[in-house]
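Right, chain A next:
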Amino acid sequence: MTAPNAADTQTFLDAYAERGKVDGPEWLASYQEESMKLFRAAGLPLPGSEEWKYTNLAGLRKREFALAGAQPQQITSTDLSELLICDPDGFLAVFVNGVFSAEHSRLPEAGSGIQVEPLSAAIENGSPGVEELVASGKTFGFESFADLNSALFHSGAWIHVTRGAEITEPLYLLHISDSPDGSLMTHPRNVVSLEEGARLTLIEDYLGLGDSAYLSNPFTHFQIADNAGAVHYRLVREGEGSFHVSNLGVRQAGHSSFTSHSFCFSGGVVRNDVAAFLEGEGVECTLNGLTVGRGEEHVDNHTRIIHSQPNCNSWEMYKAVLAEKAHGVFNGKIYVAQDAQKTDAKQSNQALLLSDTAVMDSKPELEIYADDVKCTHGATVGQLNEDGLFYLRSRGIGKEAARVLLVYAFASDLVSGIEHPGLKAGVEALLFEKLPGDCEPAGVTVGAT
Partner candidate 1 sequence: MLEIKELQAKVEDTQILKGISLQVNPGEVHAVMGPNGSGKSTLGKVIAGHEDYLVTGGSVAYKGKDLLDMEPEDRACEGVFLAFQYPVEIPGVGNNYFLRTALNSIRKYRGEEELDAFDFLELAREKADLVELDRSLLDRPVNEGFSGGEKKRNEVFQMAVLEPTLAVLDETDSGLDIDALKAVADGVNSMRGPDRGFIVITHYQRLLEYIVPDYVHVLHDGRIIKSGGKELALELEEKGYTWIEEEAANPAS
Partner candidate 2 sequence: MQSPTDHLNELASQDYKYGFVTDIESDSVPPGLNEDVIKKISAIKEEPEWLLEWRLKAYEHWLKMTEPRWPKVDYPEVDFQSMVYYSSPKAKKELQSLDEVDPDLLETFDKLGISLDEQKRLSGVAVDAVFDSVSVATTFKDKLSELGIIFCSFSEAVREHPDLVKKYLGSVVPYSDNFYATLNSAVFSDGSFCYIPKGVRSPMELSTYFRINAANTGQFERTLIVADEDSYVSYLEGCTAPMRDENQLHAAVVELVALDNAQIKYSTVQNWYPGDENGKGGIYNFVTKRGACRGSDSKISWTQVETGSAITWKYPSCILQGDNSVGEFYSVALTKNYQQADTGTKMVHIGKNTRSTIISKGISAGRGQNSYRGLVKINKGAEGARNFSQCDSMLMGDRCGAHTFPYIEINNPTAQVEHEASTSKIGEDQIFYLRQRGISTEDAISMIVNGFCKEVFRELPMEFAVEAQKLLSISLEGSVG
């Protein structure tokens, strides 16, 4: 083991110094200062550390990054409709290079049960609970990128759903990164809280324009009260040169539910960390993920589900389709504490390798301290089933079409879990766009419902 390298952190320290203290309450300044200290002490994750065994940040270390200004960045609205993955029939909050764009956003009105505003505004206005909730980001056990976010975030979304409010329209957060000179970094912070019995569907969409380098380092955390439920979609559509490092933390109280669908369609080096803490009885937690990688994309999904109370269920299904030189990583841990009796936890990781040069590394872990539990995990890695391919071809389907069909069938159960019809269509279209081969999705009918 080597000590953190000061050179690694210099560009971030410089950016922090250059930005100076942000406008806002005193607690924010000290929180950010404290976070910067933590980041500086830990540095970037070291090569060879267990948590970063399969993901190399050498490319990131070489670069210098700068924060975008606090002024709104420009995009034209005609562009915007093309950038969205689906028509947002509900609420929309757009962030360009980390800065909220009021012009493109459509926020709910006051008194509608849901409050959505830029986090910077919520902090400035002193929205109830904002200090505690922002500070709670420290409690998920994330590594130094989360500290870096805490030190440098300017904005992101502040989302609060009041007691019993069932928000039927989804809330769509679009984070756009546009970094023509290859030096942009953004640290969006999305803070979500649901009071008792509240319901919310949230779409987080990370989109990169162009192929040059940038660092996208979002941190989203959920606080879900008793009997509340959240459905969360996360799309990664970053540019080829991007480094996308995200942290998603969830705390769930009794009888709450959380379902996350994560789709990664593009990016340079992508690392997603998810930590779900099941802290009340009767909690349901579902984490699903689909990675479609090609080119030299590297996608690393790390998840932790921490069962600390009895009678909770968790389900986890992560799949990867890897073509060309793509490299997929999965590390999923299920932790069951001594008190978490009657836990039912299932985890599955499946990867399909479509080329000689694609690589998959998988590490599904169980750490169990309670005896009356049902915990299983499974992992499979392989290529397309030759028998299935032959069967389809013998029925007159061309080789390429048959391949796409089988790959689509592999991925489809994760797409079929999407409840929102528009989003589902959008994700399906993206999936076909990304899959190898030239098959038209229209010509394919598979049992994805």
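Definition applied: contacts are C-beta pairs under 8 Å (C-beta built on N, C-alpha and C of every residue); 3 or more make two chains touch, one makes a residue touch a chain; residues count from 1.
The candidates came about this way: all candidates are chains of the complex that A comes from, given by their letters.
Just so you know, these numbers come straight off a predicted model, no measurement behind them.
Q: If you apply the contact cut-off given up top, which option from 1 or 2 ends up touching chain A in the complex?
A: Answer for chain A among the listed options: 2.
Q: How about chain A: which of its residues touch candidate 2 in the complex?
A: 50, 54, 338, 341, 351, 353-356, 358-383
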